[in-house]
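What you see is the complex with one protein chain gone and the rest in place.
Then we have subunit A:
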Amino acid sequence: MSAPPPPMSLLAELTHRCPLQCPYCSNPLQLEPRPQELDTEDWKRVLSEAAEMGVLQVHFSGGEPMARPDLPELVAHAAKAGLYSNLITSGMLLNAKNLQELADAGLDHIQLSFQDAEAESADHIAHMTGAHAKKLEAAQLIKTEGLPLTLNFVIHRQNCERVPAMLALAEQLGARRVEIAHTQYYGWGLLNRNALLPSRAQVEETEKVVAEARVRLSGRMSIDFVTPDYYADRPKPCMGGWGQRFLNVSPAGKVLPCHAAESIPGVQMPSVAEESLANIWENAPLFRLFRGTDWMPEPCQSCAFKEDDWGGCRCQALALAGDATATDPVCHRAPGHDLITQAITERPETPPPFHYRRYGNAKV
């Protein structure tokens, strides 16, 4: 296999610690504890290496990345290396002083998460009283400071009827972009699937509302809409293809092709503690495992869309079909597609209680 193109973006998961407990969190079930976290100098080296490889944008994420006191120092380092920096935050720890420090360090953009458009439901989903009010304050501070703001809403059966109110809130808070993202069902999301998975009618309503709003808001606010692949006929091109565009570094320094890749069995997780980022990108068995199309089974191998969706999501194939090399069950041609139809059919009328995301809460 020839050398892969350089990665476009780096997701730097600085910590898994977070004040919130959202039941669809994209972090793995086994959260990495604080003592395992990389130190400031390690992260600076990772950022420098990423820029040298051709990464254009770094997304500082978590957990809650603002739980790391060295965040402004890391942002400054990224800016010096020529990286575009994005902060993905819950806003819970944001205040006028640390916002100014981040802006002065050269931060380019902030993505602020909301759990709903109304406080009571939002606080229930995040499992923290007062969280929504705190986020509204954070948005105001960001707006006043002038940094470009994206609002992120993860949607599911318990909040998706309020997509119009979410869009109105984003407009009111002066967001330049808004993400309306249907929950993806891995890790915590899969654990909470019955509490989160919407009905087909709910999904179609969200699509309609977003399509109308895109026309109305054109040029003022752009809307990124993430569709729920359970109701699609064909899989999504997960991460733009395994090991083709995207690098994820975990709090402890594991280097992954996506946030959920640690679930893949039988292959060593490469680490920045042992190897350079470039060497991992090009040569690590984990990155080569599903890169390109050679690994694909039938019906993928002879499918006309194999270089459109790159075989969909490997972690989903593993989580649902029990085999990371299987055809993504979302595909209507997959042998395991009835796992999806079954999940939809067996969805309980009343959502069960959330199984909240926190340390030590992974077991059902």
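Heads up, the rule we're going with is that a residue touches a chain if its C-beta (ideal position, glycine included) is under 8 Å from a C-beta of that chain, and two chains touch if they have at least 3 such contacts; residues count from 1.
The rule we apply is simple: contacts and distances are computed from a predicted model.
Novice: So one subunit is absent here. Using its UniProt record, which name fits best from "ABC-type polar-amino-acid transporter", "ABC-type spermidine/putrescine transport system permease subunit I", "Pyrroloquinoline quinone biosynthesis protein PqqD" or "Aliphatic sulfonates import ATP-binding protein SsuB"?
Specialist: The missing chain's protein name, per its UniProt entry, is "Pyrroloquinoline quinone biosynthesis protein PqqD".
Novice: Which of A:Ser218, A:Gln268, A:Asn283 or A:Gln301 touches the chain that is not shown?
Specialist: With A:Ser218, A:Gln268, A:Asn283 or A:Gln301 as choices, the missing chain is touched by A:Ser218.
Novice: Consider the whole complex, including the chain that is not shown, and state which of A:Leu147, A:Val267 or A:Leu339 touches that chain.
Specialist: Only one listed residue reaches the unshown chain, and that is A:Leu147.
Novice: One chain is left out of this view; which of A:Lys44, A:His77, A:His109 or A:Arg314 touches it in the full complex?
Specialist: Answering carefully, the residue with contact to the hidden chain is A:His109.
Novice: So which bits of subunit A touch the chain we can't see?
Specialist: 6, 8, 52-54, 56-57, 59, 82, 84, 86, 108-109, 111, 146-148, 150, 176-177, 218-220, 222, 224
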